[in-house]
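This is the structure I have questions about; it appears just below.
Every protein chain of the complex appears in place save one, which is left out.
Our next item is subunit A:
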Amino acid sequence: MTTKYTTDHEYIRIEGATGTVGITLFAQEQLGDIVFVELPGIGKVLNKGDEAAVVESVKAASEIYAPVSGTVTEINTALNSEPGLVNQDPHSAGWMFKIQLSNPSEPRRSAG
């Protein structure tokens, strides 16, 4: 298992060919209270750098970009009713989506 960070403060935790994506503790602090999270559809094919999700704070919307290319396999539906999990526990309960890597060597080069 390895965790990579993007310059936009997303993380991807890679286990085998699957990555779990969220935002860092620093990012959630910068965004402030998160009130809504829009997640990608399961099966959505993303290229690295594509807009994958949106987090809304009281004040503004911020895009979350795909740190790698791949296909979305799972989303954290708990965020629909409890978006504040991203603030409280961004690296664990506040994860956003899982992605099946289309090119498992990509994150080793760079995730951002």
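Operating definition for what follows: a residue touches a chain if its C-beta (ideal position, glycine included) is under 8 Å from a C-beta of that chain, and two chains touch if they have at least 3 such contacts; residues count from 1.
FYI, contacts and distances are computed from a predicted model.
Of the candidates "aminomethyltransferase", "ABC transporter ATP-binding protein", "Lipid II isoglutaminyl synthase (glutamine-hydrolyzing) subunit MurT" or "Ferritin-like domain-containing protein", the chain left out of this view carries the UniProt protein name "aminomethyltransferase".
Contact with the chain that does not appear here is found for just one residue of A:Ile14, A:Ala27, A:Leu46 or A:Ile75, A:Ala27.
Think of the hidden chain as still there; on subunit A it touches residues 9, 27, 30-33, 35-36, 38, 54, 56-62.
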